[in-house]
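A short write-up of the structure that comes next.
The other protein chains are all here in position, but one chain of the complex has been omitted.
Each chain gets a letter, A, B and C, in the order it is written, and its residues are counted from 1.
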Amino acid sequence: MVKLTEWRGKEIFRKYGVSLPRGQVVRSPEEAERAVQAGGVPLPCVIKAQVLAGGRGKGGAVRFASTGAEAREAARAILGLDFQGEKVRELLVEEKLAITRELYVSMTLDRSQRQPVLMASGSGGVEIENVPDEQITRIPVHPFEGLSGFHKRRVIRAWGLSGPVARSADALLDRVWEVFQKEDAELVEINPLAVVGDAVVALDAKVIIEDDATFRHPQYAEVLDDRTPLEEIAREKEIAFVQLDGDIGVIANGAGITMATLDVLQQFGGRPGVFLDLGGTDDPAKVTEAFLLMARAHPKSVFLNIFGGVTRCDTVAKGLVAAMTQVPEGERFPLVARIRGNNEAEGIEILKAAGITARRELKESAQAAVAAAGYTVRDGAVP
Amino acid sequence: MVKLTEWRGKEIFRKYGVSLPRGQVVRSPEEAERAVQAGGVPLPCVIKAQVLAGGRGKGGAVRFASTGAEAREAARAILGLDFQGEKVRELLVEEKLAITRELYVSMTLDRSQRQPVLMASGSGGVEIENVPDEQITRIPVHPFEGLSGFHKRRVIRAWGLSGPVARSADALLDRVWEVFQKEDAELVEINPLAVVGDAVVALDAKVIIEDDATFRHPQYAEVLDDRTPLEEIAREKEIAFVQLDGDIGVIANGAGITMATLDVLQQFGGRPGVFLDLGGTDDPAKVTEAFLLMARAHPKSVFLNIFGGVTRCDTVAKGLVAAMTQVPEGERFPLVARIRGNNEAEGIEILKAAGITARRELKESAQAAVAAAGYTVRDGAVP
Amino acid sequence: MSVLVDSDTKVVVQGITGHQGTVHARQMLAFGTKVVAGVTPGKAGSVVEGVPVFDSVADSVAKTGANATTIFVPAPFAKDALLEAVDAGIRLCVIVTEHIPFHDMLTMYHYARLRGARIIGPNCPGIASPGKAKVGIIPNVVFRPGRVGVVSRSGTLTYEIVNAIKEHGLGQSTCLGLGGDPVVGTSFVDALPLFEQDPETDLVVMVGEIGGTAEEDAAEYIRHHVRKPVVAYVAGRSAPPGKRMGHAGAIIARGKGTAQSKLSALEAAGATVVTFPYEIPDAVAQLLRDRGTR
Partner (left out) sequence: MSVLVDSDTKVVVQGITGHQGTVHARQMLAFGTKVVAGVTPGKAGSVVEGVPVFDSVADSVAKTGANATTIFVPAPFAKDALLEAVDAGIRLCVIVTEHIPFHDMLTMYHYARLRGARIIGPNCPGIASPGKAKVGIIPNVVFRPGRVGVVSRSGTLTYEIVNAIKEHGLGQSTCLGLGGDPVVGTSFVDALPLFEQDPETDLVVMVGEIGGTAEEDAAEYIRHHVRKPVVAYVAGRSAPPGKRMGHAGAIIARGKGTAQSKLSALEAAGATVVTFPYEIPDAVAQLLRDRGTR
């Protein structure tokens, strides 16, 4: 999931011919002032933090300015923010347009129907989750058929547009579909889409590109998003690695088993801190890398939970033993290992030779990992 | 059906990135000489009549030249030709390449399967009708799926290509599919597709664009093809008008009834000379225009055979009566009218008032039209 | 029921506010068809020939329970109209519009098939069952209820033949005009099983044209699957090769699709082949008599 900040989304929109306010990305108060003074961005203007979280307006991450000095001051104020955990490093300075109405439009995937779905509402400018269902038009678009005239007419009718602005909206909808398809997007969202005179203009842009499609769009692989530095390293090594709030590390193989392991840990009072999914591998070196990465996250304990399939138990055991000798002094951690499945006996033997006792039962293993992290083991009963 | 001459087809190919020999269109022997002397087209070269009929090589419409003077003489010889009824007005002067192999490829529509079909053969450079079926690979391509890698691999294997030339062929096949789809083609044919070094090069180009799609491609509506001048006028007036070898004109409404009328006329010894399909109209002025057009083809007699549906009998009668007063003295013709169906009685009445007797039976009407053209009426029995 | 339509057929007219749409809505109503809605974007709320007009097919289906459509909209918009109808849940789509590019029709055909909808046409007269319903533009005057099925690639020629059957004192069960375009939603091979299975049809008249291989394909189907008598006529015996005869479908290409190849195939499949359209009624009457006496 490559989440693009507003300005990157708008760069794509511009490529496809979507109408946008004039604007400029800046990274300092001085740049903000120059952007409006050099005339590239007309005054009055709006200055917006380029962060991924929503609710920027309410959160003070969007300000207005009528002079260069005001723009500089607004930029200074926003650049200082730590917005819902994201440091504000970039701002978008844009002209403030005379808006008649604010609309909502997005294109995303309906998994159940296996079809893209176009969502539109005449109530734009607010979080779409807060718009009543009956004010949202949902139109499935078959991938073979694409966006057709009748889909667009339905949206334009729902928006209550006619005349030249309806024609502008018709063209905009084609662009949204094009971006969704051609850029392999998971989400293309414009909120608000503003009516400005006889045209519709994208005031915001939320574009999420599918990770798996970056082989077709290498430019997106480089885009920073909300990953932590360790997550970024993991991505490069093709290890699924997610940092959470707690302090027990979990290494498992497969998303489902990893999640199940977190569930069990939490149930016994542990707080999972790192989710590391080995996936399917038969390379002990990859397992070693995963362990070294885990060590750098400084977990209080680590629970290794493997069911051997494609990833065989002996492969994991070899990788683990190799890693244990390489972990720097300050990064060592207590380990609870549970390995089952393909080549289970060989794996247990290898671990035993390295002084590690492998367990068999998930429940007892989870309790041991919780205890090793220094927590009191709670009863596993579901409340 | 907009049939494009070779050079127009190649212009499209060039737009899509198909490899072509260097060449130039010329319209006089002097231009041909200049084309090779100015260095735009390297020597030796080939000079080809730009006509739509096939078999140019055997018919003397393709010649080779090694000097500018030879090119001029070859061009003079070809420009004089009347090739299967087509005056040669344009030539394509092209470099003569060092060819390793000649292949065949085309993309057209398989009506029964309702799918485009890719046809390929390792036996290129000859009329595909003369290639044994087992040497032709026919690959249906689903319109939703488009041309995929596995289709192309099959063709390339059938051609027996590998290495760099296979990659060139792979790219060529994508281009053929693109032209077929994006230009609304009925046929895209390259015969021969030549292997030249490590690349495949289109030595010929046969592209037919669908008439009905010219609203998307207005540039093709202007392209001359094998229509006669009267056919061209008819096309502009949206009347289906075809000139045949005989001399009895047929005006009917609908392709099927028109063809059936020709069949009956021929069976009784008549030779149909013009096929005019009124189609569905309820505008007497259009009927009048059709009659005036028919008059300009100087038929010996005209058989009007109408079954009133969308086109009502009274509409046709009104248009006919109006036309009769406008036909110039020298273009008048004997008329046999048969009208049935919607508003039959009104139509018969209008004709009667103008002194025209309408008939009811197809058989007797056809016999009368044959007789009116001065032929002996043959027995209608099928041999 | 008869073939594809009956008295439960509820028809939408897409493009009802256009001249053709209005004329044929009136004719369908006069035939006794339940024309329940018209669709023209932006004209919701109007009434044409007593029929309410909606902005979209989806609206018309929601309000009237329509289950069939006739499409009269101009060729450049016909694809959109068809996709709209199919997405709205319409399962029988008669496309009267002519000059639709076949590349569009390929999408339309396969999309309808994917969604379980049937297209008749394009560029076709549609379908009618006398006394029940008509979805399309076949003139009302040619019909009379009876037990002869007619399936045809032609337009006007079909009217002529259906009328001749009536004037001969016989009647029709269902008459289906497939259209003569290169890509049609329903071909002879698709239509023949419907007539074969229809308890109200005793005999099928099949009207073909030169061009394509639809008649040859039909012959193959008749040989293996049709037990009812078939009377076949093919127009275009006298057509010279390569000349365009009005329909894109009527082109003789590469020695295939000639009248002769079609007639031979149909004859070999057991159909009663006639040479001229005016021979059809007698052939039909004779076969029905033979059948009656068996």
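Just a few scattered comments:
Convention: a residue touches a chain if its C-beta (ideal position, glycine included) is under 8 Å from a C-beta of that chain, and two chains touch if they have at least 3 such contacts.
Since we're looking at a predicted model, the values are computed, not measured.
Of the candidate positions B:R14, B:R89 or B:R157, contact with the unshown chain belongs to B:R157. Here one chain is not drawn; of A:D82, A:D133 or A:D245, the residue touching it is A:D245. Touching residues on chain B toward the chain that is not drawn are 142, 144-145, 148-150, 153-154, 157. Considering the complete assembly, chain A touches the hidden chain via residues 1, 109, 111-112, 114-116, 129, 142-144, 181, 184, 186, 210-213, 215-216, 240, 242, 244-245, 252-260, 262-267, 272, 275, 277, 279-280, 307-311, 340-342, 361-363, 380, 382. Remark: the residues of chain C touching the chain excluded from display are 110, 113-114.
In the analysis below, only the chains that are shown with their structure count from here on.
Among the remaining chains, A is positioned farthest from chain C, on the basis of C-alpha centroids. In this assembly, the C-alpha centroid of chain B lies 27 Å from the C-alpha centroid of chain C. Centre-to-centre spacing of chain A and chain C amounts to 54 Å, using the average Cα coordinate of each chain. Centre-to-centre spacing of chain A and chain B amounts to 57 Å, using the average Cα coordinate of each chain.
For chain C, residues that reach two or more other chains under the stated contact definition are 107, 110. Across the assembly, chain A contributes 144 as residues in contact with two or more other chains.
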